[in-house]
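Complex shown without one protein chain; remaining protein chains in place.
Naming follows writing order (A, B and C), and every chain is counted from residue 1.
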């Protein structure tokens, strides 16, 4: 699948990749109210990665339902909406709107966005905060509920268990690591809000460790992401315990990467006489 | 300065770098009792970085005092001993031994090693744990006490404040981020104990963010480290609020890097007509 | 209607150093005809062989030679990415995502006078723009500025397709000063101005255009990651809110921008 905020609504990429060859598309972060996002500059390049502080720019869930959804509902792949908010009620209101969309079977709850002040990551870094959002959304949303976890915590396992206890159907991890970069000539941090979320291959070892820990601790499926750029990377996450994977920043380097990774996984399985990806989930010692 | 565990006792590097051109050398992690460390394999290469799980292999503080110290005491640079342990008392016993060494004016307390089971990082991830170690060591050690902080926490600022309150003279950050890597052909994590500490340029954005946050919050000097490989990197950390910096993993790529970075900082200051590095500490907005 | 985007492995046909700060890469698609591209559009070039870079580099389309199936990129050596591109040799492959963004508006008729103003490496897309105008039977006027004479690039190519006026900051060629001070602006009337160059220069030209009621388009070069409108990193504040430079631009009518 493609990770939220890295593949738009899919249609941006249809010239260069066959969208039906991708397992699923997680469309970009959607909030109840429209948001302008943060000021430019919103990114900085870092060693094997990048920082971003987009800040959930989107036109709101109503616009999504009325204008975007009709364009994407018939794309032959799983379309999942990433939902954000500034309070449990705000998340729930947004989720309720998406609940009514016939061709959207799942949402990914973003309780881990480091780039907005009024919520997001604040919920994702405590078990209480995470629970409160999932509890509110669970009441308003009766299809598949995936919760995206923040890596900026001491104990991600306790957060994963807390959202599982509140009825999450799956957890996805990791969201970005909070970081910064400084322009020494301008004596200023490079991002408009000072900090941003780090993504790309640089975070892969941290993501893989967390997926391994969480997959051992919860009974719901784990979706792995964080720096995946190749079939080998994806298989590492699957062997660490991920039942599915998302590709994020790598879409920026190669817009066709998701289809290539899907194909690469199948080729690897074939070459090793393994019938299904299910046979290697969590096999790493 | 050179970071602990990346420059040995300095003497390993004397063929290829002028040790007196380095501001200081933090010699490798020393414990009260000798330790064999973890089994091989202890490392994995990652995008713009590496994982290690050495596990504090060292011959114990007594061997250090009797055999190593006489060889290094007269090197004309600051020699700082990195001290680890498995309980507050264990840390304090080790620190007390080093307290008696005339030519060692400071220790760096490692409360953040992710690679040993019996302590280390366990202390560094809670304010109570960190406080208990610093309190015990502060009683046993009356010279400069630097405390090295773990980045594997939700709120590094609260830990920094806690150790400051217990009388730490300085904090250094960051230690390594906990991560892993998987060999998909062997279906096994690449490190003998499963996980390791991630270091190298890949962690720089996270380290820089944490240094910025901590420097704003404490009144003791902050020592910055995490992926520094050039004078530009070092100046970023200084502008983020670091009064000094350590170079770690970059020593493996270029054993002479520390002296080059020191020279590069001076050249940059000269080119910008800045009298002292003090004038740029924490200037980044 | 947007032109279809492609991912192509271009092959370097030739590399030419223009002084020691610029490199001209002429590339071809060895497998297929290059797709249609408009002046002002850009490509996202993948940078191989550099540990320091991670993202693609957006580079404007300098020229397209449909006969030779060639596309040209003019690269200024500013960082690790551009230096890695400059290490490419004849025959090397260069992965490109193109064409991206929207181009400059073309003049509606030949009797409209169209001024193309470029500064530094920002002159690059104006060559393709002027060449396309010339093919359509229009004769553009170029006003090109640089710090010194040796930083004025591809002058012979520009002269082949239009009238060329020049300023240099040190007076080593053309009129001394900035492009906005050039006498041509006060001698001739233009019906439209298209600008690409450093931000202060574009703002100055935009101010001149507004004061004189001349329609004016500028080409922005905000930092970007994807180039496809997905990452939302390259946004510019406009009268319609934050919009992506990679998809809504890089060319904007100055009246859409919130520049004062």
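Remarks
By definition in this document, a contact is a pair of C-beta atoms (placed from the backbone, for glycine too) under 8 Å apart; a residue touches a chain by one contact, two chains touch by 3 or more.
It should be emphasised that the depicted structure is a prediction, and the values quoted were computed from it without experimental measurement.
Across the whole complex, the hidden chain's contacts among the shown chains comprise B, C. Among B:1, B:22, B:50 or B:261, only B:50 touches the chain left out of the display. Interface note for the absent chain: among B:96, B:157, B:256 or B:283, the touching residue is B:256. Within the entire complex, the positions of chain B that touch the omitted partner chain are 5-8, 12-13, 15-16, 28, 36-37, 39-50, 52, 54, 57, 200, 249, 251-256.
Mapped onto chain C, contacts with the missing chain fall at residues 48-51.
In the analysis below, only the chains that are shown with their structure count from here on.
Chain contacts here run in a simple line, from one end chain through to the other with no loop closing.
Of all chains, the one whose CA centroid is most distant from that of chain B is C.
Located most centrally within the structure is A, per distance between chain CA means and the overall CA mean. Counting contacting C-beta pairs between every two chains, the top pair is A-B. For the pair chain A and chain C, the distance between mean C-alpha positions equals 35 Å. Annotation: 48 Å between the Cα-based centres of chain B and chain C. Annotation for chain B: residues 48 touch two or more other chains. Contact of a single residue of chain C with at least two other chains is seen at positions 51.
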